[in-house]
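The full complex has more chains than appear here; those shown keep their coordinates.
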Amino acid sequence: MRILFVGDVMGNVGQTAITTYLPKLKRRYKPQVTIVNGENATRGRGINEAVYKDILTAGADVITMGNHTWDNNEIFDFINGAKKLVRPLNFPPATTPGVGYTIVKVNAVKLAVINLQGNVFMGQNLADPFTTVQPLVAKLREETPNIFVDFHAETTSEKEAMAWYLDGQVSAVVGTHTHVQTSDERVLPNGTAFLSDVGFTGPYNGILGMTRENVIQRFLEQMPTRFNVQEDSPAVLSGCVIDLDGQSGRAKKIARILINPDHPYFDD
Amino acid sequence: MRILFVGDVMGNVGQTAITTYLPKLKRRYKPQVTIVNGENATRGRGINEAVYKDILTAGADVITMGNHTWDNNEIFDFINGAKKLVRPLNFPPATTPGVGYTIVKVNAVKLAVINLQGNVFMGQNLADPFTTVQPLVAKLREETPNIFVDFHAETTSEKEAMAWYLDGQVSAVVGTHTHVQTSDERVLPNGTAFLSDVGFTGPYNGILGMTRENVIQRFLEQMPTRFNVQEDSPAVLSGCVIDLDGQSGRAKKIARILINPDHPYFDD
């Protein structure tokens, strides 16, 4: 089984990158399952139903989220019916709409997709991601050994700890949230593919995709500033491809994808 | 002018990686200046004089530091005489020993090396790195346009902001501290080479180089734990090579170096 995962789609620039490149990437890599993180899809903050549908139309099978899940109020209008949207598992169970994982069926094979959020420097105090994900993984493994975790977290420490903690229990732990792709992709000794952060999909010339002048101004002035998505910019698309053994769930390979003006996409 | 930069050397595993690979890398890439971040060199916390000298002997011209500069008390015994050691510029000027930058002369060309620390999520409240580095850069440019900044910071946001802020004023902004190499190397429009984080040099099978079981235990138990460097591990070495135009100071190219068991080093 092959999984294609694309990181945080951001605003119009990110959406255009998805409609442009996702079909090409799917033709080239022929993934059985395509997952896209959409926490910044609608103007940088959350996602609304129109954009959710557009990303599915462009080829995503599952859309994962993160700390920005609730930033666009329209989420509450459609999340409960959105079967392909997964928000972080460890938000409070009593009050949080939506689901923290889903299972995708590809012919006879199933892939569970979990969205999980870190607790360090995230500004939200959620249930401990380690002890929250562990019993879910155990339960899911009764159904399928193929489990993909989008771990939305800030620090490399929490991300590496999660990957080693789950090594051998899930097929992949791939980080999101920092919007910068790391180059540490590897398969851990017990078969879990890991990449600290897959990076984001949006404006190449913003700061994490936001308007440069506003972010720099905030650092210089320390006053409240409104950030917007940097619109006048070429795009970056960040992703990775993971090959699993569908019988054992073990990852065989993980490779990064990075498309930007310095690394343009070439059709074969 | 070519610069070789190697990220946070960590403990014995990192030191051995330096003595093993730094001479090879220098033979291959023939840098005029070699810079090594040494904030974790002595048992993961700070650096003492013996290790400082060992890294110089292995081929470093300058050793940069970070938030862990003061963790090993032996630093106070030799920092004031250590002409090739640079600690973060923006520690309090009245009380901090050592220097925040140095100038290396290579024949007729000079390279200024600045060590700078971010303020977001770093646990130390230092002078604003933006307004602190700006006047120094202006002053240094009267002497040389070739300026390298090791920006030791946690968040991708602060790192990208610094790089765009200094674009055209310095030759390179390369991040350290997260211990994970990013894949976003690029030359910004006005000639500044940028890489969010160069990564670290130490145990490949630790968590940021520290003992896995202890770091995971801390996340699970939330109790005080003593971390040590993971000693029984193969090594990773993380670095980058930057080519500058020595007349203008503009970067021409930046390339990452990553050596680990999954990406072994081959002599040409």
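Residue numbering begins at 1 within each chain, and the chains themselves are lettered A and B in the order written.
Convention: a contact is a pair of C-beta atoms (placed from the backbone, for glycine too) under 8 Å apart; a residue touches a chain by one contact, two chains touch by 3 or more.
Since this is a predicted model, take the numbers as computed values, not measurements.
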With 2 copies placed here, how many are in the full complex?
4
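Everything below uses one rule, namely that only the chains that are shown with their structure count from here on.
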Distance in whole angstrom between the CA centres of chain A and chain B is 29
Which bits of chain B are touching chain A when the two form their complex?
121, 128, 130-131, 154-158, 160-161, 164-165, 178-184, 186, 189, 196-197, 199, 205, 207-208, 212, 215-216, 219-220, 256, 258, 260, 262
